[in-house]
Structure formats: structure tokens, C-alpha cells
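Pasting in a structure now, in C-alpha cells, and then I'll have a few things to ask.
Only a part of the assembly is drawn; its chains keep their places, and the rest are absent.
For clarity, chains are labelled A, B and C in written order, and residue numbers in each chain start from 1.
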Amino acid sequence: MIVVMKKEATPADVNHMVQRIESLGLKAHVIVGTERTVIAAVGDDRKTHKESLESGPGVAEVMPILAPYKRASLELKPEPTQIKAGSLTVGAGTIGVIAGPCSVESEEQILQCARAVKKAGATALRGGAFKPRTSPYSFQGMKEDGLKLLAAARDATGLAVVTEVVASEDVPLVAKYADVLQIGARNMQNYRLLEAVGATDRPVLLKRGPSATIDELLLAAEYILNGGNPNVMLCERGIRTFETHTRFTLPLATVVYLHAKTHLPVVVDPSHGTGHTYLVPQMAAASVAAGADGLILEVHPDPERAMSDGYQSLNFEQFAATMEMCRKVAGALGQKM
Amino acid sequence: MIVVMKKEATPADVNHMVQRIESLGLKAHVIVGTERTVIAAVGDDRKTHKESLESGPGVAEVMPILAPYKRASLELKPEPTQIKAGSLTVGAGTIGVIAGPCSVESEEQILQCARAVKKAGATALRGGAFKPRTSPYSFQGMKEDGLKLLAAARDATGLAVVTEVVASEDVPLVAKYADVLQIGARNMQNYRLLEAVGATDRPVLLKRGPSATIDELLLAAEYILNGGNPNVMLCERGIRTFETHTRFTLPLATVVYLHAKTHLPVVVDPSHGTGHTYLVPQMAAASVAAGADGLILEVHPDPERAMSDGYQSLNFEQFAATMEMCRKVAGALGQKM
Amino acid sequence: MIVVMKKEATPADVNHMVQRIESLGLKAHVIVGTERTVIAAVGDDRKTHKESLESGPGVAEVMPILAPYKRASLELKPEPTQIKAGSLTVGAGTIGVIAGPCSVESEEQILQCARAVKKAGATALRGGAFKPRTSPYSFQGMKEDGLKLLAAARDATGLAVVTEVVASEDVPLVAKYADVLQIGARNMQNYRLLEAVGATDRPVLLKRGPSATIDELLLAAEYILNGGNPNVMLCERGIRTFETHTRFTLPLATVVYLHAKTHLPVVVDPSHGTGHTYLVPQMAAASVAAGADGLILEVHPDPERAMSDGYQSLNFEQFAATMEMCRKVAGALGQKM
């Protein structure tokens, strides 16, 4: 950490801070500048010492040097992590494609979807059984009945099942049916839930919260890794900005940045990331070009009659065309899809 | 709702949408404009019909007319809601002040705090026992021991206790000790938790998520109200923007806007809303001037040694001076504090 | 336009608004809903009537139906505009590549650059002679001497020259040397300057301001089109969001959205859009996959010693590799580059 002192800080302030730093088990190096003094605090400063040093007398700012996460970092594990869950492989040169409806609505709907997305090249099936909805008046999902239908669709097609879990107490139930546990964007900082999935042996798809920084996303992953579960896929699904022509803003540079910081694979969700069907195909192709390790896409047999998210769902033909385009890009760049 | 058709929409598209609207139980009025046709859909459109209409053929956009929340709306209940919890009164002309440390750290710390903030005029005590922390390596709170210390501080001072609950399974335990249940910003859309506090008889302090829209905040409140608990205080604690000189951006116009939309009282948190001690006093006074029904402030006997949030905590003198300034503003504007 | 009345609006308020709408030359249709009345105002509402109706008694909100721009819209001109300027062709299936240093620094630097980027496949040369700099203490460009060096580089390589003009009074001078006039992001709403370039016969590269909405960008283009210059390339160069790991956030969905709204070609600037050299190559490839009609890239013989923007510049090898990757993606998707 670098402790920057204010211009008006006194020698007593500097001494005080040197002692504080040393009392935290760090070594202090004082550098007297032309206008200000800074103190470098050397040692492992991943604990929240930053916060307490900031309150010291005469301190202008504290700048951390080390990333706050450890297990997720490329420094700890330089080679990319590849995650397998049944039919799904994600990372280290293989692009996984998770597709299916926002919500499981009926046996026919999910089976039809599973067959169609498999035929077009998807390697896993998505579908929500527990739905966190902004309004209490919206459809909340089929719950365990939905999980059973997902499992039946897996039996019929061989596709791995990716589905969301919204509360720690549901983890055992969802893990019984699912191959991959999805943590939704609204729950990215639901630490009790992160700990619960960290204690299972199921791979986790962790979605970035719409206002989470990348450090916060990696620290959320750290909760899961720290709980003993090494199989975390990070998912960029769009952030909240001033833009209104898209529901969220999909920042694909996240993919490249994450590959420079973490060994965990990065999945992109162009459906939530744009919020409009017509934007999805090209943003899926762009995600592949940016180096995404996976895609998660909403597909529905009849988007106009979907119980949720129809406005951003592809129909079967659109999904097949999207896959075709993505495969061309992946092929041109030498990636498997 | 107003369904705006694309310029190139065909009469068949318009007919299709009229039928869709009527199949949803709404009445359709077609208005042929000079460049586009729009269809007004009349009726109660609070359910998520908007989403499905957006996927219709030839549809450019769907614009809702009614607010998505109902019980929280001023249209349902025009007079402001006043909430009482022991020593704390919030709303309808009375400004409540909730003050105390970010985390309960020890018996001495919390008792000392409770006495100091009471003396300076606070009407409730805050203090975290269950702490949701960004990093798994940070201090996570004293849990039930912390709750017991809060209850002891209430016994000693008479101050109502406001404390956070982070998971639905903890609600009975926290409700045993607390006068007001706080839902933190990260959990604003943890619907299982909202339902759980909606089923208790404890008033709830609901913090706005840093990227939540006001409609999303009011819909989160709607979950609680809909569960049978009418006592929800909304709390503005800052949003995430491009600004970096403050930790969050505190938009005080929220207070005025909410007063025009909802009967629920509005509390402001200038500690999290700015993230720096030196910004807190004037932003607290500004909150009062903007019409806030309450303040929640972090106060610590020794911020430099606080186990969390020291950088944004007031010490006792700073808190007393802040109260003094706020009381002057409240007095000038004819409000009780 | 749709004028939404408040729930408490009186019949007199509604009558007043009907008269106001008709006094503006529009036709009013009153629709009485279950909870609110809305008035549809039919006619060409591109003028700023919206603003004045919003101040009417009992008005809750005014929602426009028509886009505020006209000449830029796809509704006016459905086929894509292709722009040619010397060696550069952009749009309608052809991807132009504009590359070169942030600033012209010397004859050797710009000539070396021009030759290197041409060899790697660029179709135009960029380079700043008038530099708008955040700090008055930074290098401000070589001014006319820089323009002369750019022209010399064009003579030597045949590459069209793209360079920024920062003030209306400089337009004649810059137009003397440049093939394309660039309007920088900071000047997107410098209307005097937009009018000045609108009066020339030089194609214009118009950069989006970092907090401009797409409508604002298209209205800025409208100033140029309205001035009689039909050749405007829109340029997405990143927006300001809460993200800090990139300098700006590059929202590639803009490309797809603009293609659905306007006939003008869309260029992407991954150098400014990310702000870090290592993020540029994959974001360039992603831009092509998203359907960009052009790329503008910063390239410098020795980025570490560049007088500006070295941190986001590619060196010659990096640029050649980026071009190679982009060509593969373009080829896979059937686009010329």
C-alpha cells in the first residue's frame, strides 16, 4: 500500500502513520517528495488495513498495490481453468454454449427447446425454475416442478442443465437436479448463498451484478473458491450506465481484462447484456471475437408468448443463425465451438 | 400502455397487436399518426404484459403508463406514513436519527457509542452484527453476540436498535433483538429475504441498491408491503456513477421525488452516500434541507481503529456538531428533530 | 407524442392540454384509462413541443413517438451510405481502417507510421495536429506544421488523411490538408463547429461524446447533414461509466443499434474505447464481428516515447497482428477489409 500524506501533514502525523503501519505487521518506507510525503507499506495487505489507514491523521489517500483477491488470480494459478459439467466444457480453448428459455414453463416447452438448441449446437441447457423477479406480481417460476422438467430434458437430450439458485436453503434441492448452479446478478453479493454453493461439488456460473466492479466480481468468486469449490465460471451480463437504447451496456473488454487477471473462464450473456432480440446475434459473435469462453443465450419457441424475457429471446431459427455466425468467427480465430 | 408500431408495420401487424392486447384483458385504441401508428392499451397493466407485447411483429416500443408498484404509491395512500419503533419516530414531520458504529465490536464500544449518540440527540442506535463484506477475508461481524450487545445498549439507553439481517433464515433471530430490521443495499433484490421480513411485525429499513432504479426500490418495498408488513422506511445511500472522489454519488433529489410518489418515509445515509468522514456533516444538513424523514449515520469512538468503515465514520465530537447543524436547518424549515 | 395526465388531473386540465396541443398544430385524441387519462398528439412533433407540454397543468409525463432526427434516419434513406475519401472507403460492406499516431510529432515519425500502417492494410492515416488536451500543461500539437507533414505522408503513401479540427475558424485551414475532418468527442456538441464542417465538402468523422446519448449523437450529425454535407461517419469511442479498469466503456451494441436507425456508417475506436494497448486487438476484432463499417486505431513506432496516448497505442507489430485477426473475422462474415 502507498499512504499519501496531505501537503500540510506534520512530521508527527508521518510518525504516527509509520507506527500504525508497523503495528499492522507491515514495513514502512518513507519517501519525502517535493510537495508531499508518501509512505510505502510493504507486506501482504489484502486484509482491509487500507480502510483503517485512511482514517489516520494527515492522510490524503491510501492506494493499494495488491489485488484484493488471491485464489482467483492468475498470479496464483497462471494456466486457464477449464470447467466440465456433463456435456458442457468451458475454457482453455473450448467455447461452451448454454441456451434455453428464461423460465421453464411446461414439459413441452422445455423439451422442444432442449432439442432445438442441441440440434443447433448448444452444449448445455439453461432454464429458470426459481425466478427472482423485480415485481412481486410477476411469474415467479415453477420451482421444483421446473427442476424436474429440466432433468427430464437432460435425460432426453444429454444436455447438461444450468439453472439458478436464489437462496442458500435451496442449494441442496437445486444441486440434486442441476449440473451447474447459476448465481444471478442480483445475488452476486449474497454471501450466504456464495458460501453455500462454495460448499457443493457443482460448478458455478457466477453472474456479475450490474453495478459491480470487476474486483467485486472476483471477490465474490473468491468466496466460492475459498469455500472449497474451484469451478467458477464468471459471467459478464451487462452493466448499468446512462444508456437507454439497450437495457444494460455489455462491456466486452471485460473478457480481455479478466483473461489478464484470472484463470477462471469467462462466459458472456448477450441476451441480458443487450435486452433486445435484434441485438443478440451480432453481440454473440462479437463476444466470441473478444475471446469469450462461453455464451449463455435465451431461446424460446415463441418469444411473443414467453412468460418472461420474450423481448430478448431468440426463436429457434434466430438461434441457429446466431450459432452459425459464432462458429464462423470461432473457426477463423482457431477456437473450438 | 402505449404500443408504438414501426413505420414499416403492416395493417396485419396492427391487427395482430390489437388481438394480443385484447387477449390480455385490455382495451385497444388504434391511433393512426402521420408517420406511425400507436395503439393505446387501456386497463390495469401492472402485470408484465409490457414484456410480451414488445416481442410482437412490427412493434417498435412499448411505453407503460401506470407505475409498476401499487401499495407503495401515493395514489393508493395519499397521506405520509409515520413509522414508530420504540424511541424512533420517522416521517410525517418528524426526523429520526439513527446513529452508531458500522459493526458492533465490543460491549464497551457499543455502550459508549449508544450513550454518546443519545446525548447528541440520536433517536435510535445502529450497529452491524451480521456484516456482508465484499471480501471473504474481512471481519464478518460478531453475529448473535453482537445482537446481545445491541440489546444491552438499548436497555442502558432506551434507544431503539436498528440492525441488518442478511438471510431469510436469520430473520427470527435478528427480530428477537432488533426494533428495526435493516435490509442492506446488496440485498435489496434478495426477494426471499424481503418476503421473510414482510412476514414479521418489525419495521424495515430498506436500503436502495447502488444501481437500483427508483422503480426497482419501490418494487422491493412492494414485496414487503405485499407480505403484510406496512412499515417500510426507504433509504437512499448513494448510487454508482463515474465519480471517483466520492465512494458513491448521493442524489438528494431522490428524497423529493419519492415524496411525490410514495407515502413511505425516506431516510438518507450520508456516511455510505459519500464514503468520506469530511463530507458527511454538510451532506447530512443538505439531506435535512431536501426534506429527509430520517438520517442514518456511522459514528465510532475511534474511527482510525474501527474494524470497518472507519474512513466514513464520525467521531463523537463530529457527530455532535453534525446534529447541531442539522437541527438548525430542521428548525429553520419547521421540522421536528 | 403521448401526454400522460396525473391521476388527480381535472377535466379542465385535460381540456387545457387538448387546446394547447391543437394550438401547436397537432391533433389530440383523448383516451380515458382505468386510472389515468392520456392524450395522443398526432402530427410531426420533432420540434421541441415536448418541453412546453411538460409544463402544462396536471401533466405527469410526455412521451415522444418520433425520433428527434430526420435526415440521419433510416426512415428517410433506407439504404446504407458509403463514404469515400481518397484511399478510404467506409460503409455498405466495406470496412475502412484509419490508423496512425495520436499526435503528429515529426516528419520521420509520421512517414514511418504511414508506411507501416499502409503495409499492414490500413486504408487511411490518422494523426493529430491540433490537439485538445485536458491539461493546459500538456503538448498541444504541431498545428499547421503537423498538417503539412500529414499531407507529405499522403503524398508518400497514397493514404487519405484523417485529422481533427477543434474550432470553426480552423476549418478552412484543416480542410486544405485533410481528406476527412474529425470532430473529437469533446466537441460533439460544439454546434458552431458542426455548422462549419457542414458547410464544407469534406467527409466528417464525428466522434460520440463520452456521455452523449445516441439521440444526441444523431442530432449532432443532423447539424452537419442539415448544413448540406451528406458524408458523416459516426464513431463510437467509448462512454463514461463506473468502470475503472478501462478508461472508457466500449459498448459495441451501439453499432448494431445505429445500423437499425441510421444509414450513416459506424466506425469504432478501440484505442480510446479501452484506453489500454493490451485490450485493443481483441476489441478491434469484436468491433468487426459486431458489424463496424470502420476502425480507427492509434499506432506509434515507439509507444513508450509517444507525446500523447502511448498507453493505448499499438506498435507496428501489434498493429499488423490486429489487422490479421480482424481480416480473419471480416472474411468469415463475408465483409471486405
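One rule holds in what follows: a residue touches a chain if its C-beta (ideal position, glycine included) is under 8 Å from a C-beta of that chain, and two chains touch if they have at least 3 such contacts.
Just so it is clear, the model here is predicted, and its values are computed rather than measured.
Q: Of how many identical copies is the complete assembly built, when 3 are given in place?
A: In total, this homomeric complex is made of 4 copies.
Everything that follows uses one rule, which is that only the chains that are shown with their structure count from here on.
Q: Farthest from subunit C in C-alpha centre terms, which chain would that be?
A: Between subunit C and every other chain, the largest centroid distance is to B.
Q: What chain lies closest to the overall centre, CA atoms only?
A: The most central chain here turns out to be A.
Q: Mind checking the centre-to-centre distance between subunit A and subunit B? Centres are C-alpha means, answer in whole Å.
A: The mean C-alpha positions of subunit A and subunit B differ by 26 Å.
Q: Measure off the straight-line distance from the CA centroid of subunit B to the CA centroid of subunit C, and report it in whole Å.
A: 38
Q: Enumerate the residues of subunit C that touch no fewer than two other chains.
A: 241-242, 244
Q: Give the list of subunit C residues in touch with subunit B in this complex.
A: 2, 4, 7, 29, 31-36, 38, 40, 42-44, 63, 65-66, 75, 240-242, 244
Q: Going by the contact rule set out above, which residues of subunit A touch subunit B in the complex?
A: Touching subunit B: residues 20, 46-48, 51-52, 54-57, 68-69, 132-139, 166-169, 186-187, 189-192, 209-211, 216, 219, 222-223, 226, 239-240, 277, 303-306, 308-311, 313 of subunit A.
Q: What residues on subunit C touch subunit A, complex-wise?
A: 211, 213-214, 239, 241-246, 249-253, 255-257, 260, 273-274, 278-279, 282-283, 285-291, 325, 328-329, 331-333
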